[in-house]
Structure formats: C-alpha cells, structure tokens
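One protein chain omitted, others in place.
Moving on, here comes chain A:
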Amino acid sequence: MIVEAGQLALTFAFALSVLLAIVPLYGSFVANQRLLLLAKPLALGQFVFCLLAMLALIYAFRSSDFTVINVAQNSSSTLPWYYQITASFGSHEGSMLLWVLMLAGWTALVAQYSKALPLLLQGRILAILGIILAGFIAFSLFMSNPFERSLPFYPVEGRDLNPLLQDFGMILHPPTLYMGYVGFAVAFAFAIAALMSGRFDSIWARWVRPWALAAWLFLTLGIMLGSWWAYNELGWGGWWFWDPVENASFMPWLAGTALIHSLAVTEKRGTFKSWTVLLALAAFALSLVGAFLVRSGVLVSVHSFATDPGRGMYLLVFLLLVVGGSLLLYGRRMHSVRSQARYQLFSREMLLWGNNIFLLTACLIVFLGTLFPLFHKELGLGSISIGEPFFNQMFYYLTIPFALMLGLAPWVRWKQQQLAPLIKPFSLLALAALTLALGVMASMQTVQANLALMGLLLGAWVGISALAEVTLRIRQFGSVGKGITKLNASHYGMTLAHIGFAVLVVGVAMTKTYTVERDVRMQAGDTAHVAGYDFTLVEVYELNGANFGGQAAELDVRKDGRYLTHLHAEKRFYRIQRTIMTESAVHARLSRDLYVSLGEELPGNAWAMRIQVKPFVRWIWLGGLLMSFGALLALADKRYRRKTSGQPTEPANA
C-alpha cells in the first residue's frame, strides 16, 4: 500500500512540477502577480511529495518488500538496516529518485530564501527549475520507476546490495555528490532568468554566488568522499583512476570552479558578465552530460548502472534540449550586454581570466579523454582505451602555470597593478617556498627529483602566498585583533580554499612519487620489508559475517624492530551476490598510510598480499576538505544576507 502511495506521491510531484514550469512563467509574461505568487507554494508542494515518495521507497527497502523489483534486485533480508536504507539509492531507479529529491530540495530552498528577489525574477527562476524537475520526474516515473512491482510472481529473497556499495562511504558519497550536481541547476536557472530579463549586474552576481558556492561545496565534498571510498573499497590503494564516471563528476567541478571565480569578478567589478553566464550554463550542462554518461551505458566503468538504450536516449534528448535551448537564448540575448569596467593587462581581472582559461582547458582535456574512445569506436576505428598517463601528463603541465598564478592573484589589485611594489614580497615568498620545499625534500629518505619537488614547490608557493596575503590584509586594518574580526568571511574562505589546493597538490605529488607498492607471496610467519616497515603475517582465518563469509588476515607491523600497529585485512565472499570483495587494512597517519590488501590464495598454504606505504596520501582528502570548508566560510559572509531577510547560509541536506 505504502509503495502505491509513493508512486502516487511522485505522480503528484510531477503534476505540481509541470504547473510550476508553466504557471509562473506565463504569469511573468502577462505580468500577473497572482500567478507569479503561486510559484512558491508549488515549489514547496512538489518538494513535500518528492520527499514522501523517497520515504515510501525507503519503507519498501526497510520492510524487505520483494514484490518491488527494485528492492528484490538491490536488497536482502540479511542486509544490515543502515545498508537497507542506503540501498534505496544504490540502484539506477533509486538514485534517480534521490536525484529528483535533491533537485526538489534545492528548488524549495530557492523558493524559501529568495524573498529579496524581484517577484518576476523569483517566478522565472522557480519556473525554470520546474521545467528541469518535470523532465527528471517524468524520467523517473516513466523510464525508471523505482516502485515497479513484479506481481504475482516474486522472489522470497532479494539479490542483495552490490557489496561494493556496502560501505560507510556509500552512505555519504551519493547524496553529497548529487547535491553538488543538481545544485548547479540553481545557478543555471538564475542565468536563464537573467537572460530572459536581460538584467546582469553585480546584484545579480551577488544573488547567484552563494548558490553556486553551495553547489560547489557539495560537489567538492562528494568527489572527495568518492575518492576516499574507492581507496578503501577497491583494494588497489588508488585514489583516482580517471574512470569515465569520475571524469563525469570532475568536469562540472572544473566548470563550477571557473564559475565561482568568474562570479567574483562579475560581482566586484561588473565585468565578465557574458562569460559568467556561459559558465553557469556549462556547469549544469556538464552535470547533465555526467548523468547521461553514467546512466546510458555508453561508457563502461565500475560505476555505470545497468541500463537500457531507451533511458540513454531520453537523457540525451533532454540534455540536447536544455543545452540547445539555453545556448539559443544566450546567443539571442547576450550581445546586448556590455561590460563597462576597464582593466589593465596586469590586474586581478586578467589573472582570474587566466584561471578560467586553465580550468576550462582542463575540462576540455577530461572531456576529450573521456569521449575519444567512444568516438573512435563509433567511427569503426576499433576499440581503444586512453590510459592514466595521458591525463596525468596533461594535468602535470596544466597545474604548474595554474598554481603559479594562484599564488600571485590574491595580491594583485583589481583594475591595474604596478609591478614594482610586488617584487620585494614575491622574492621573499619565492625564497620561503623554495626553502620549505627543499627542507621537506631533504627530510625524505630518498631524493627523487621532478614531480615531488615540483609539487612541493608549487604547494609551498600557493600556501605561503595565501597565508602571507591574509596576514597582510589583516594588518591593513591597523591592529591585528581588529583586522581578524574585520576581514570578510569570504576572504578567509578564499584563503582556506587556496591552502586546501596547496595541500592537495603536495599530497598528489608526494603520493605519486614516494608510494612503495609490493605484491608478495606470504605464509603465516613470513615477514615482508617494505619501505622501512616490517609486515609480519600472523595468521589467516575464516570469516563469518551476516551476509558474507571469506578470510581475514592478521598482520603485525614493526619499524626498526619496534611494534607499531596491528592490521586486519579481509577478503569477503558475499553469498547472495556471489561476489568477492577486498576489505583493505589501513593504518593512517598524516605523513603516510600503511595499506595492506589480501589477494588470492596460492598453492602451498600461502597468500598473495599487496602491501603499500603511501606517504602524504591523507593530504589529498585533507586538501578537498579544506576547500569545502573554505566554501562554507565564504557562504557565511554577511554581505549575502545584507538587505535580504534570509539568503542561504548552509542549505540543509534535503
């Protein structure tokens, strides 16, 4: 019964979203205030119904109602209760509903917190979100219904959740990532609404900025969680694989990063307008491309869902309509927009423009690298794969100028900057960065050149420059105490995010260079020496979990003869799905991770073990976290709430 109610709720949500797409938009053209005022209740209403639909689905999973196909294929009665809940978004159908719910949530938030906006704009923004919502709810209802039943013949036991997804990371990763993905729909709607009315000024940028920042925050967090999850669950000790689906989330991130920087210029200087609008369109379009790639089955990866061509076609058409429609509007309207502000060649505007160019080039590289195999195959040139080295090489070259500019940009004034006053502080900064990088280099036991040194140099450069810059700004207020409280929250946010980037660069370079990985054959009692650590295999024994069996290995780790820690690695066999999973053992410290995964059983009572020592790998996720916190701080800035009763601080996780 509840399941049917869920289906009904989703149908109501669809009806409301169609109304939301039409009524306020019509009202905005005939200037009917009453129709425009309907936008808010409609937006809130469809959110309530989407929420009810999601709750009904969770109920079906919790009660193990195997008459529902979705539940039967992705859950089982032996699954722990928390995974039964997360299984509700572990499948294609369920995750689509989650996607819809998130979008509905953002729409409701916009409705709630946009009182300060002119009614006309408010109505149009909500109507555009309504159009997108209607498209996705229709997809969920007609193409991938999560509530479909298989009556009268149904299984007595479900097929269980894919073991890869039975992990703590799975609880957090999809919701945050989706919040980020669909969050860019808000910036998109603002851009389209502004295109309709032709009004672009710094007030418009100030309205969009917190929404774009919030979406970027969630996307950053989501990608970082995904990387951390892959590291723990896939058993290879890798943290980024340039897998097509990872790339699909990375592209909107790159465009979104460009967007939040470009928005800064539009807000502060009233220029870069058409560029900012284009980026807002691009960020959301790339989110849609991501959804298409993951759900259409055109690309094969660990993430892709079981799909059929009809769904892919629907998403492709939807994508083309959204992108085509918005570009058409952009082309018709944008030529009338003129930027007034002038700026010199050496100015912050130019440096931020450079930032955008590099981010978009990176985006283009990822796009080509991801889709090239697809084109190659469809053109009949044979199947190919593009390896990690391609992306690594390209990003290596891109990061160097990007990071150099990043260290420079916050110091440079808007409009124009004389070179002379910057020479002295920058020589000092460069010297400090060099000393720091070489110092860290010297403290590592082996000196390996190039990548690690470059990473440390760039990281130190960006980090020191960011710290020095924020100190300088604080001093400018007279006393330090006064400065600390006077400086904008968004300035702190920027500094923190830049330091996060520095930390990330250092983490990537150090992990890439200094990771020691060894695959060894071990019997109980054997010791493997890896990078100064002694790993002793104590025993391997049989496991017996709720829905899995398998083996577990116990290892003792010593360094210089001194006992350091105990590691517990598992190889699980999930009975229902008949799948083997590696649960790696990790001993994490800020300076290094010890990582052990249990491989296959070898003849002669021995086991294959993969042992890795990965210096600085935590810094990668720490960098991502710092960037997210930076965005959070920036969101807390007072100016987004000035004159407005309630701009968003932190959108609640819908």
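In this section, contacts are C-beta pairs under 8 Å (C-beta built on N, C-alpha and C of every residue); 3 or more make two chains touch, one makes a residue touch a chain; residues count from 1.
Note that contacts and distances are computed from a predicted model.
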Original post:
UniProt names the one chain left off this complex as which of "FAD-linked oxidase C-terminal domain-containing protein", "O-phosphoserine sulfhydrylase", "Cytochrome c-type biogenesis protein CcmE" or "Carbohydrate ABC transporter permease"?
Top reply: "Cytochrome c-type biogenesis protein CcmE"
**OP:** Please pick, from A:28, A:417 or A:582, the residue that touches the omitted chain in the full complex.
**Re:** A:582
Subject >> Listed residues A:333, A:473, A:571 or A:618, member touching the removed chain >> reply: A:571
**OP:** Identify the residue among A:336, A:383, A:443 or A:544 that touches the chain left out of the display.
**Re:** A:383
**OP:** Since one chain isn't shown, list which residues of chain A touch it in the complete complex.
**Re:** 66, 153-157, 159, 162-164, 235, 297, 300, 302, 306-309, 342, 344-345, 353, 357, 361, 364-365, 368-369, 372, 382-387, 389-390, 393-394, 397, 519-521, 571, 576-582, 597, 599-600, 602-604, 608-610
